[in-house]
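Just one protein chain is left out here, and the rest sit where they should.
A and B are the chain letters, set down in written order, and residue numbers restart from 1 in every chain.
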Amino acid sequence: MSAALALVARDVRLALRTPAETLTILAFFVIAATLFAFGIGPEPQALARVATGIVWVVALLACLISLDRLFQAEADDGSLDQLVLAPAPLELLVLAKCLAQWLTTALPLVVVSPLVATMLQLSPHGYATLLASLLLGTPSLTLFGAVGAALAVGARKGGALLALIVLPLYVPVLIFAVAAVEASIAGLSPRPHLFLLAGLAVFALTLAPFAASAALRQASE
Amino acid sequence: MESTPTAGLEGRALACRRGGRTVFRALDLAAAPGDLLVLRGANGTGKSSLLRLLAGLLAPSDGRLAWDGEAVDEDPAAHRRRVAYVGHNDALKPTLTLAEHMRFHAALRAVPGDACAAALDAFGLGALAGVPARFLSQGQRRRAALARLVAAPAALWLLDEPTNGLDAASVEALARAVARHRASGGIVVAATHLEFAGASARTLTLGAA
Partner (left out) sequence: MNWHRYASPANFKRLSDRLLPWAAGGAALFLAAGVWSGLVVSPADYQQGETVRIMYVHVPAAWMSMFVYANMAVAAAAALVWRHPLAEVAGRAIAPVGAAFTFLCLVTGSLWGKPMWGTWWVWDARLTSVLILFFVYLAYMALNAAFDEPERGARASAVLALVGAINLPVIKFSVDWWNTLHQPASVTRLDAPAIDPSMLAPLLAMAIGFTLFFVAVAFVRIRAELVERRLEALRHARVAGEAAAERT
């Protein structure tokens, strides 16, 4: 267990020493959302109707691009061998890396999301649920993304391949999260959707560490 | 054949296939406590593959690998605990200091971190403990990778070209560490072109057949 905590601490420390990486992801989040305003037009009603979807899709893409180096960097400098050879189960170490990744990229996205939502004229009734859906949904994004990142270690064309692997797995998260926010805006209870999101997170938590570990063991053969 | 379990590492009829070709096959090896086994052979004869196979990173496509007579794949976690592997890459993060690297490695190997400072000292890096890895030279980085061996003790050292980029004094330091490890009953398997000073090493030449 202490090995996993040490790994979380190391990755958080690495992220804090090079804050540019997290800031780049956040900048992508804001800029990509801005592009939608240019694409759709400035009318507040038009933007408000699609705001939830845009915030979520862009947050999802920001998560995706931040995963590119999750395991590839470890493989490139030889650290992956040390992780695979550590006495602790690799599944636990994968979870540790996912937790650190979530803390250093997904959580900042959640914090910035109200700003983006304001720019896109999200209905005031949607904010609380938007934050809740992001908090419940992004762990699934990180976990499924970790599977894709582990599978793509050593591949010839990392980025696009990672998107191709991971995006179909993100569909349920997107559907339930947006449904939750839309329900709140429509004055309905978002709870069933949020429960489904939480269920997805549990599902991802049980499946992803094993799949990602299997992929990492293959990658370090 | 398996009547007398040999102490230490023993491989029988090991075979390795990679990317559709046989790297080596029918390879026997044994290393008892205190042994230094030096792997030799031209490029592509499988020295690195053999080391990865002994580490458990790579499963042998045939044959049996045993420790103290017990098959290694029976209890992979126990094998991971006894292996210390130094590969081609130094596994250093540019922004972490050497002391942080040693402490993390000790935590990862689930051993107390007391030996970290001594490990850096053993390879002449004590003064650089607080320096991030990106400021280090090639040789210093290699020494940091080797210092891990001392920071987190393990019974079986697997070293892939450990002397790459090292000057004579650092090779000396490595030789001393290897000698101490062997004196305390450890095993070293190393792919290297250099002789370790004072080593009654046994040699295994790959690709001879």
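Criterion: contacts are C-beta pairs under 8 Å (C-beta built on N, C-alpha and C of every residue); 3 or more make two chains touch, one makes a residue touch a chain.
Predicted model only: the values in this text are computed from it and were never measured.
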Which displayed chains the hidden chain touches across the whole complex: A, B
Touching residue (missing chain; options B:42, B:77 or B:169): B:42
Residue among A:50, A:92, A:135 or A:167 that touches the chain left out of view: A:167
Option from A:33, A:152, A:181 or A:201 whose C-beta touches the chain left out: A:152
Residue numbers in subunit B that touch the chain omitted from display: 18-21, 42, 44, 207
Interface with the unshown chain - residue positions in subunit A: 147, 151-152, 154-157, 161, 164-165, 167-169, 171-172, 175-176, 179, 182, 196, 200, 203, 207, 211, 214-215, 218-219, 221
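Note that only the chains that are shown with their structure count from here on.
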Cα-centroid distance, subunit A relative to subunit B, in whole angstrom: 37
Interface residues, subunit A side, partner subunit B - complex: 2-3, 5-7, 10, 13-14, 17-18, 76-79, 81-89, 220-221
Residue numbers on subunit B that touch subunit A, as the complex places them: 52, 55-59, 77, 80-81, 83, 85, 87-93, 95-96, 100, 103-105, 107-110
